[in-house]
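For this view, one protein chain was removed and the others were kept in their places.
Letters A and B mark the chains in the order given here, with residues in each chain numbered from 1 onward.
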Amino acid sequence: MTFVSIRDLKVAFDGVHVLHGIDLTVARGEAVGLVGESGCGKSVTWLAALGLLPGKATVSGSVTVEGQQLIGAARASVEAVRGGRIAMIFQDPSSSLNPVRTVGRQICESLALHRGLDGRARRAEAVRLLDMVGIPDAARRVDLYPHEFSGGQCQRVMIAMALAGEPDLLIADEPTTALDATIQAQILDLLSTLRRETGMAMVFISHDLGAVGAICERVNVMYAGRIVESGDIAPMFERPRHPYTQGLFDAIPRLDGTRNRLIPITGTVPDPRRMPDGCAFAPRCTKASAFCTDTRPDLKPQTDGRDLACFHPVAHQQTVAGEERRRIPA
Amino acid sequence: MLTYMLTRVFRAALTILLVMTFAFVVLRLSGDPAAIMLGPDAPTDSVDAFRAEWGLDDPIWKQYFAYLKSIAQLDFGISMRDRSSAIMLVLERLPATLALTVPTLLIQLGIGIPAGVYAALHRQSVADRGVIMLSIFGFTIPSFVMGLLLVLVFAVTLGWLPSGGQDSWRHAILPILTMSVGGIGILARFSRSAMIEVMGQPYIRTAMAKGLSWRDVVWKHALPNASVPIVTIVGFMVGSLIAGAVVVESIFSWPGIGRLLIVSVSNRDLAVVQCLLLVIASSMVIANLCVDFAYGLLDPRLRAKTTAH
Partner (left out) sequence: MSALLQARDLVRCYEGPKSLFGKSPAVRAVDGVNLTLRPGETLGIVGESGSGKSTLGRMLLGIDPPTSGTVAFDGEAMPPLQSPRWRALRAQMQLVYQDPLAALDRRLTIADQIGEPLEIHRLAKGAERSERVRDLMAQVGLRQDQGDRYPHELSGGQRQRVVIARALATSPRLLVCDEPVSALDVSIQAQVVNLLRDLQESHGIAMVFISHDLKVVRNICDHVAVMYLGRIVEEASSDEIFAHPLHPYTRALVSSVPIPGKPLTGRILLKGEPPNPAQRPAGCAFHPRCGSAKPACHVAAPPLEPVALARRAACHLLVSPQDHAA
């Protein structure tokens, strides 16, 4: 059952278009990844959907939460969705918490807003949430300020705050990028445990394919303000079909096997003010034809169940089941 | 926290001492009170007698220690002019100055901060541009120009308000207005930039993502954070208010300590000038001290830093 449906979402900053029509859905309880490099619009998509972009952004299109339209809706009705039905956590946990309020007060704010709790019960619930996300000595530390917590603990506090509203969907925007490797592993584990226990849906925004793969069932790959490929995670990770998705996989160094030269994607992301006429990836694509530079491919459903925006997708030979996971170079 | 407070108080006292020493030395190097008090044609005998009476013939360090000693005994000296107690002279004039400076401060805070915050929350709007323009206008016009301009318009041309004196509350309007304008401009400008800075912080986005109303985001999350830089500038303004009164009081012939200062300096009435400088320096130092303590209350990070020491 579709919980959130985004249709033709477009965003421009001061007249420069950064999102060119995003279509995506999140079903109840599912975990969807949104992958891409910096500037591709993966964070902007969800900030726009929840009306969290600064005033200079112009947003058009449609975002519905169980039929309720958010774009252009009254401020109060969007505020009721934020934190309650859809919660969001961010990349830099330390600066995402208000430095002059105790973490307890910041969590209690959400509890008052979405659960109508007050007094003792509210405080007890705040402590319970902190305890649940793995803050040791929660009953005492609930009265501390954010600067008295480490980066990883701040992210746990952020997660506790997001859970306070008992949301149906949690948007995690690069939640582990700023954290150390062992802490990153803890947070990923916490997020997947919480999802299993609460049954909430999750959107995991990240540039890290590995982290997305560990958490999500479905993934959307974005490039220059568009979704270029989306589908179930296992087949897509085994056989990426868009040359950009394939390029991302090739560019990641491996932790096992032989130490080969990396295969980078040549060139850089196009300037949003000077977007190519055709496929935005064509200037960096090894498979691009003249047709690709003139005509833009639309995101279309494929026979294998995924969506793809490419005229010359990567062809895959049948791989030996269970063996080498890497695709055959194009 | 206690050691922090004690070091701040100690530093404040040291600052006042330095100001007093500086004033003492400069005053004594910049002209002979005897010549000014008695006039250029005074006979040598009476000049010598005057100098001997006030101890002006002693070496300067001896005078200085005598001065420090009397200050320590809370004796602030007497006026050379009419031999009345210097501190009494100053205290008599203080209420008149406070009658100008206190309303000025309230007006500055009451208009400057809301205007700046409003402008920050409505960036690029007509109101924002208006606030920027008016605040530049406010703090670039020197107060003596502003004062004369207001007198010209409201006293001379329109005849609505008196141009000087201290007979009724109506006499206070123009001086207060003159003093307020610059501070309103500065405060509006600072509050605006402080608010813009804070509104761009990630925690504001978090507060919004939580579902808080815009009002709560501004009042509970943005303003407490913006108050730290705003308090800093308010501290500076409070400190300079009494100093600023000097100019305005002489434009409007307002009998406050500002006018007393000008008269006493031109007369080289040493004890009175020193007493006045003590009051002015103390007001600045105390304002700064209050700002330091306010930091601790407003920002737990600074509080932590100070308790660690």
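By our rule, a residue touches a chain if its C-beta (ideal position, glycine included) is under 8 Å from a C-beta of that chain, and two chains touch if they have at least 3 such contacts.
Keep in mind that what you see is a predicted model, and the values were worked out from it rather than measured.
*Asks:* Looking at the whole complex, which of A:Gly41, A:Pro146, A:Gly247 or A:Gly278 touches the chain that is not displayed?
*Replies:* Only one of A:Gly41, A:Pro146, A:Gly247 or A:Gly278 touches the chain omitted from view, namely A:Gly247.
*Asks:* Looking beyond the chains shown, say which of A:His17, A:Arg115, A:His147 or A:His207 touches the absent one.
*Replies:* Residue touching the absent chain, from the options given: A:His207.
*Asks:* Please give every residue of chain A in contact with the chain that is not shown.
*Replies:* 37-38, 136, 150, 152-153, 180-186, 188-189, 192, 207-211, 213-215, 234, 237-238, 247-256, 259, 261-266, 268-269, 325
Quick note on the criterion: only the chains that are shown with their structure count from here on.
*Asks:* For chain A and chain B, what's the span in angstrom between their mean Cα positions?
*Replies:* 53
*Asks:* Can you list the residues on chain A that touch chain B in the complex?
*Replies:* Against chain B, the touching part of chain A is residues 47, 50, 52, 54-56, 75-76, 79-84, 87-88, 90, 92, 95-101, 109-110, 113-114, 145, 147-148, 158, 161, 165.
*Asks:* Quick one: which bits of chain B touch chain A in the complex? Just the residue numbers, please.
*Replies:* Going by the criterion above, the answer is residues 123-124, 200-203, 205-214, 220-221, 224-225, 298-301, 304.
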